[in-house]
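The complex appears here minus one protein chain, its other protein chains still in place.
Letters A, B and C mark the chains in the order given here, with residues in each chain numbered from 1 onward.
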């Protein structure tokens, strides 16, 4: 019988349970999980900080495993049929409808109101829908991708890789640009790597703790600054010193702190671009000056919500073909019954990337 | 001898003076002014609210007149030489350097640090550099444009026409979009007209007073709302009712009020675009929620500073070839010695467009 | 029993037949056709010039009618359920899969290999899938759109309206541009109207016969030229005379003649854009000079294939909200048993827009 790690309700500790094996609908599958992840969203899920989450819930939205049973037919985007035993990952976002105004007219699929996310907005009542489990039920219509990379390489990026890829895409980086990344968590670290891959000549990072900044330097960042020991004025000075007095061409905000969005505007050169990808939870309001921070600077400030299949697919290709940098990221693995410890370690920033191995 | 209307110092009333006729440098000219304008910026100039303004100052940045004397040669962008007697307007922005990093690498000419603006950052010590005068000195390198439209048609748009054109360009409107304009001053009115010209099927406008909203309706707006009699919640409801519950595809903020920038985000549909073109003066800070207002909405928020030659040039083409809507805008003319009255009328919103006829 | 007009095989005349009423699958419907159209593609279908067409075939890809019977549920993009009796049109392209590499990674839905087109690549064996009929079977997954415009207004554009809209979108026209349309058939005429709606200040058209050019002038074109009485050199001279010696900013090729694509490049100004939307059938090769016609001119030349739901949806909105120009286009209606006459009239250019009224 499948075993799952469950958040029973907000602020309750994770519990491990046995659940019944699902009956497969036509063109669905059962995935035997090899590895799933613990990300910042999981911490918020446990704290009950996300709206629209149905508890009890099995967390784990990005996972890798093998297709143990297939009923009917599953195909990849190239039209090749999956076989039992194939190693895959799958897009955690399910049911983007391709039938509503957002999908078809605005072409803004990440804002489709029908979308459901494995491990976040699918709860236990929806079936085996989270990766902190021995098995995940791959519902009909779920987009699986054959994984050629080592599972650890892909999961070193995890959900942060497609998210950062979307942000970097939104940032419209040019070859030769100087990019500043605010935040050195998983999204920040992946943004550093992807900005370099995109042709930025210099990538700066402001974050904490120092170990992560060291990892960012090792990954190719030109310079880093610890925000815990430098106030906003000092940060601004440091950015200006590192950008010929102008500010960064593109700033990617990946912190979670509302005031970082405003600092991002101030750290950007005139006519530059800010991507806001760190505000996935409501942490309240912040104050800015529309004249000085936005209009006079002729800035582009772009929110970046979710990611779609293209980002997820390209993430698997990057892991398979240029994954070296990711193989060097430090991973810590936890069993299903160590999930509470994993959550605590992620919450406290003691690990950069925590994996669940059921 | 040329006569000018001068703001001697911040908060002092405008005075009319005679000044010496300038000696022409090679490839410069003297323009006999037919009509100049009074815009919101002139009100701020008189109040001393803009940084970097050298008093005493002759206001009037966009003007039309005839080239009275030319020394050397002046050419238009098609390489045709100007003759004395030609009717022209000229780009108020002078000395965009085409030699600095902003001009040549970022290609963000409106943020060139060398730029000077007739009637705003050129003061009386720089010569006859404002349109509230019988004559303007056309310095070498100033970009003149032959005016085929009636002066009144072009000046009905005035400086607001290229500014709005830049904003509409930044807004990336698609054929079929619903556009919301916040503000019904000159920039707002021009934005309504240009959004329609760009293919918006519905243009909404929130502004005041009622006479301007009536003018917006007459100009083709689908619906208008008076912000003086509707609070933010009522405005939001009205926008949602007029946009199938989604919000506008593109919102152009042209108000001057900091809080309008945040309302613009809230009135925009997910994955839509906000252009901020109303914050030309520092009116202080405002508060917003980066999660709810920006990141989760996957918005694009774009500052829009100044305009360049292309906007100015196209503005003259619009006036000449599709100027009907502008011929219907109500203009009030003032003599040089009525400039204080003109400023007061503009400040109080008693006129939509005030012209100076020296 | 439903009655249909059929092309039994290539080059055979159209025949009228009775066919059995289809059994409705879940979430499908039967449409009672009010009006369908005859377009250039139908002429090619009758001549057997399109690849992949299954004969016998009922032509008529864009149609308007009323939902006579619904089995299960059908929804519009706003999530509103359709009722029997509702007047709708529907996207002729069916089965864009939203599961393949082209749909999900390249986001190039019009090149999805799964797509099927009512009246073109669906033949009689696929069911009642063409508009030259009393009834059309609305298969599950077909995208219906509530039609607020008069059927004649929308059908005056017909399939040419979304096609031209896609071309105009690809053309990236700026406010103030001069646009040249090559061809004065339905796609050309719609391109003239939409280029004006997009903010072009001048729209030129080269086509034939004279009656269509007169219609183009009436619709707002600035100038037209009859290609039957002017050779390529004369056309080039005329374009240069009308564009200050530079060529048009954007040229939309909508002719069907291969050599027109090369002429389009030559009629475009340096660094301008050509959209190729007239080459829907293989008419063979043509010759050009890559140095002079493309590289040195720094041109953008863009193929434009098909259209997607967004174009179709916006076409219905345009018809409903700014349809005046379309209400003035001349329409000729034919009964089902006059289909051969309709085809002949379209082939010979005797009518601009032929409708089938079953």
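Here is the rule we go by: contacts are C-beta pairs under 8 Å (C-beta built on N, C-alpha and C of every residue); 3 or more make two chains touch, one makes a residue touch a chain.
Predicted, not measured: the structure shown is a model, and the values here were computed from it.
Visitor: One chain is left out of this view; which of A:197, A:236 or A:292 touches it in the full complex?
Guide: Selected residue, touching the omitted chain: A:197.
Visitor: Can you say which of C:223, C:294, C:320 or C:351 touches the chain missing from this structure?
Guide: Residue touching the absent chain, from the options given: C:294.
Visitor: Would you mind spotting which of C:47, C:281 or C:333 touches the chain that isn't drawn?
Guide: Of the listed residues, the one touching the omitted chain is C:281.
Visitor: What residues on chain A make contact with the chain left out of this view?
Guide: 78, 165, 168-169, 174-176, 194, 197-199, 201-202, 244, 313-314, 317-318, 321-322
Visitor: List every residue of chain C that touches the chain not included in the displayed model.
Guide: The missing chain touches chain C at positions 101-102, 106, 108, 110-111, 244, 246, 249, 258, 261, 269-272, 276-292, 294-306.
Visitor: Touching the absent chain: which residues on chain B qualify?
Guide: 75, 77-79, 98-101, 104-105, 107, 143, 308-310, 313-314
Here, only the chains that are shown with their structure count from here on.
Visitor: As a multiple of 5 degrees, what angle does the CA superposition of chain A onto its copy chain C give?
Guide: 180
Visitor: Which interface, named by its two chains, has the most contact pairs?
Guide: A-B
Visitor: Pick same or different for copies chain A and chain B, depending on whether their interface residues overlap by over half.
Guide: At the contact between chain A and chain B, which are copies of one sequence, the residues are largely the same (over half shared).
Visitor: In whole angstrom, what separates the CA-based centres of chain A and chain C?
Guide: 42
Visitor: Which integer distance in Å separates the CA centroid of chain A from that of chain B?
Guide: 43
Visitor: Which chain C residues sit where two or more other chains touch them?
Guide: 78, 313-314
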